[in-house]
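The complex appears here minus one protein chain, its other protein chains still in place.
Labels run A, B and C following the written order; every chain starts at residue 1.
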C-alpha cells in the first residue's frame, strides 16, 4: 500500500496530485528548484526537498536527484504529473530498479508509444485506424516521391523521432515534394539527431479528439470518453471540452473501443490518452498516445465523476479497476480554459512577473486549479500556464455561459494573462456553434483580437481612479504641517497607530 | 421575459443569484445599507442602490424602499434570496400590485405554509403525514391535559405563530404538563402577540430531512430528492448532506411524492422545501415548508445537476418546467459546511471583524460560495455566516475525505471561524458512520471540543515565526545609522524605491 | 533573547544565527535549524528537516500579540519584552481589587443596560446586553459589585473590548 508519494513536478499539477493524496491519507513529498522555494506546492506538501538550480535540466529533470529524495524521505511511490519526467522510460525503469512504485506505465509502453513509427505499427496490428501513410522510415528520395504520388497530395512529411512541429512539412504541390523532404530531413537531423522521416496523408480541417483510458495490472481497461482539444494556438491547447460537439454516440462507442485496444496493445497500466485526428465526417485516425495524465483531465473528471489521480494511485497499488465500461456515462458538459501568463495581444509572448492581486471565480459548476497567489513571482524557467478554469453545466450552451461568467470575474493583476482572449473565444460564433477545428484560432484571429464595444464609462472611470489614487498618494507624502483640513478622525487614527503598530 | 433582477438581499446568496443572472444575460441590481457599501454584492452587481441605515429593519426589510429601487432601476423582477423578505406574503403581494415579478410563491402559499396550524390542516387534507397532535389552537387548559394524556408523553407544546424555538416546551413528565402549557402560552404572547399553542407528539432521536421541490405555474411539480440537515447547533444547521445516510429508495420515493403533494396543496410556484421530522425507523412527518431557496440548496444542485436559481427565474417567467421526475437522479454524494464568523470554543459567540488573510480551498469536487474578501470588515448587523463549502464525490466516504482536505487548507484570519469545529465534525465517528440525529452536536460535544494531538512542532514553529516577525519589525524601526551589516542589495532596493514609489 | 508566551507556557527564544532563509533558533533548550521564508505578508513557509509548515500570523491589538495558524493548529502568542513584563507585573494584583470594566469581546450594539450608577448588584446580575449578528449576549458580574460608571448608551454601537460599564 502506498503511504507516501513524491510528486516529481511543480505548479498546479503538483498541488492537484497532493490534494488527492491528502484525501487518501497519503503523505506528499514536494521537490523544488531554487526558483520554487516560495511556490505553493512546497507550502502545500507535508515535506519538501530542494533539488537544485532553477533550470529544469538541473533539477526537475535530474533522475538521480528525484530518486535520492524518494529514498531520503521514505516515499514508496513517485507521481510524475505531466511534462518533465512523466514520459521518460528510463525514469520508469529506474524507479522499478530502486523498488519505488512509478505511478504510470512501464518503459515498454512509454517507449513503444514514444516512437511514432513503432506505435503506428502496433496500432495497425491492433486494428486501430491510422492515418494512411508509410510505416517505415524513408531514406531514399525516389521512393518517397513514388509513395507520395501513390497516396495523392496533400501529404505531411514528419520526423520519426519528432514532436512539437519540428521536422514537419506540409506538401500541397508536386513541385514542392523534393525540397520539402530535404528540409524535413535536415531539420530532423538537427533537432533529434536522426533524419528518418515518414509520410502521412494530410487531413484537412482536422479535429484533435482524444480518449481518456484507464487500465489496471490485471488486464482490465476502460475508456472515459472523449475530449475535444481543437482550440490550439502554436500547437498548444487553449480550450478543451467534453463531449465533443461533433461526436455521435455510434462513433464514440467505436472510437472508445479502439482507444482501449490501443492501450491494451502495449499492456498499458494507469491513466493514458489516445489522441485521434478526426475529419469533419468523423473519419478518425490514431495520432499518438500520451502515457501520463493530461493537463485537461479535469473535464473528464467532472463529466464522468471519477477522480483520475486516485484511480492512478489505486492502479499503482495493484488494485483491480472497479470501473465498468457499461456503468460509465457522461453527464452534462464541461469546458476547460487554460490561463497562461502571456500577452495575447503581443503574439502570446510570455509574461512572467509578480502577482499583485487576485480574485478567483467561484460558485456553482466552477472548478479552479491553480498555484499562484498574491505576492508570488512567476518564475521565468517553466511553463507559463498558471491555472485552469473548468466550467460544468447540464448543456454545452450553459457551460459556455458559465465559463464567460467565471472569466468575467476572474482577475489576476501584475502580469498579462490570456483571460480576455479566452473570453473572446467563448463569444466567437464558430466556437459557440461547435463548428471548429484546429484552424480555429488562425481562422478567427481578427474576431479574437478585436475589442468589443462596452456601454458605460469604463475608460473615464479608469482615468478617475488612477487620478484619485495618485493624488491621495501625493497627499500622504506631504510633511505633516503642510496638510490642511485634516479631519480629526484621521489624526486620531494616526495617533492610535503610532504605538508600535508597524 | 425577465431582463433585470433586483436582488433584495446581501452576502453570499446575493452573489450566488447574480451569478446565475449573468449566465442568463440578465442584469442584476444590488441594494445596500450603510454597513454594506463595501460589500461584495455591491461590487459584483451591474447596478447598486443605497437603501438606508445598517439595521435590516431600516433597510433590507423595508418593502417600500425595495420597491422604489425596483422602479427606479427598471428591474422587472425581484429575487428575495433567503431570510429578510423572502417569506413575507405582503411583499409578494406588493410586487404583484406594482407589476414586478416576485421570484417566489404568491401570498396564499406563503401565508398558508407560514402558519403551523393552517399548514397542518392542509397537509392532513392532502394525505401528507403529520406529527400526531392537535390541529386546533388550544386555549382551554383542561382540554390540553386531556389531549396530552390521550397522545401519551413525551409531547411538544408549540406556539401556533412561532418559530426559532420560542414558545416551545418539551413535556416528559405528567407533573410538568400544566406549568409547561402556561409557560409556552405566555412566551408565545410576548413573542408573537398570540398565545395560541398546539400539541405534538415528541419524536425522540429525530432527523431533520427535507425535500427540495420545484413547481411551475402550469400545474407541474417535481422533487429533487432529500437533504439530511440533522447536524445543528442552537437550532441552526451547520452541516447538510445528500443523499441522507439513513434513506432507502422506497422511503425516498414515498417521501418525494408526499413533498410534491404538499406543494401542490397550496398551488405552489417556484422552488420550495418540505421539511420532515423523521425517526430512526424512517417514520416521517411533515414539519413545515420553507417557501424560498434554502441556504443548503447547493448540495442538491451538485448531486442532481440542476441550477435552482435558473429554475426559479424560468418559472417566474411562466415557463413550463422542463424537468421530469423520472429523468431526475442523484449522482454521488454532496456535503455542505457552513462557515460562520464565530468562536466555537466560546459558546459559538459571533466574531465580526476585519478579514486579514484568506486562502480558499479549490480543486476537484469543491464548490465555494462566499462573499468576504481580504480587508473586508464583516458587519455586526447581519447573519454571521460568511461562506459555504460544498464537497462532492462519488461516495459519501470520499466526500467526507474531500471536505476534510478542503477545510484543512481553507484559512480565514482576522476573525474566529467555525472551521476547526467543522473539521472535527468530519472526524466524529457518529458522523463518519452516518449515525446521527439532531442531538448530534450535543451528544458529541466532548469529542468536538477536544483538541486532537498532532505530531510535529506546530507550537514551536508558531513561537519562532512570531519571534522572527517581531524582531524583524523592531529592526525596521531602527533609524538608518543604527543598522549594521546592511547588505548592498538591500540598500539598492531602498534607493530604487525612493523615486516616488509610495 | 525574548520570552514568548503561548497559553501557560513561557518560552525563552533566542536567534543563534541567520543567513538569508537559513536561521538557527533556540526555543528553551531545543535548537532548530530552519529554512524560513516570508512568502506573503505575514505568511511564512518553514522547512524543518524537510517537513513543510505553512504559518500565518495575524497581529492582535499591538505588534507583540499574534494569532498564529498552522494548517493543523492555532495559537495565541505574546512577545514578552520589558514593557510587557512591567505591565504584567503591575496588573497582576487580585482580580477583585479596585475598579473593573465590563466589556464585550466583540463589536456590536448595546441593547440594554439594566442597571444604573450607584446600584449595588449581586453576583450574576446582568449589567449590559450586547447584540451582534442577530445574537444577544448578556454580560454579568461574577461577584457582588457596585455600579460606578456607565460609559455607553442603549442603542450605541461599540467596539470589541471597549469598556462599557465600570463596577467596583
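In the analysis below, a contact is a pair of C-beta atoms (placed from the backbone, for glycine too) under 8 Å apart; a residue touches a chain by one contact, two chains touch by 3 or more.
Quick caveat: nothing in here was measured; it's all calculated off a predicted structure.
A.B. asks: I'd like to know which visible chains would be in contact with the absent chain if the whole complex were considered.
C.D. replies: It touches the following shown chains in the full complex: A, B.
A.B. asks: Going by the contact rule already stated, which one of B:374, B:394, B:430 or B:443 would touch the omitted chain in the full complex?
C.D. replies: With B:374, B:394, B:430 or B:443 as choices, the missing chain is touched by B:374.
A.B. asks: For review purposes, identify every residue of chain A that touches the missing chain, sorted by number.
C.D. replies: 341-343, 346, 349-353, 356-357, 380-384, 408-409, 411, 413-414, 420, 451, 454, 456-471, 473
A.B. asks: I need the residue numbers on chain B that touch the omitted chain, in ascending order.
C.D. replies: 30, 37-38, 42-49, 72-73, 373-376, 499-502
Definition applied: only the chains that are shown with their structure count from here on.
A.B. asks: Would you identify the chain whose Cα-based centre sits farthest away from the centre of chain C?
C.D. replies: When every chain centre is compared against chain C, the largest gap points to A.
A.B. asks: Using the average of all C-alpha atoms in each chain as its centre, how far is it in Å between chain A and chain C?
C.D. replies: 48
A.B. asks: Quick check: how many Å separate the C-alpha centres of chain B and chain C?
C.D. replies: Result: the chain centres lie 31 Å from each other.
A.B. asks: For chain C, what residues touch not just one other chain but two or more?
C.D. replies: If we look for residues of chain C contacting two or more partner chains, we find 40-41, 51, 63-64.
A.B. asks: Multi-chain contacts only, two chains or more: what residues does chain A have there?
C.D. replies: 44, 373, 500, 502
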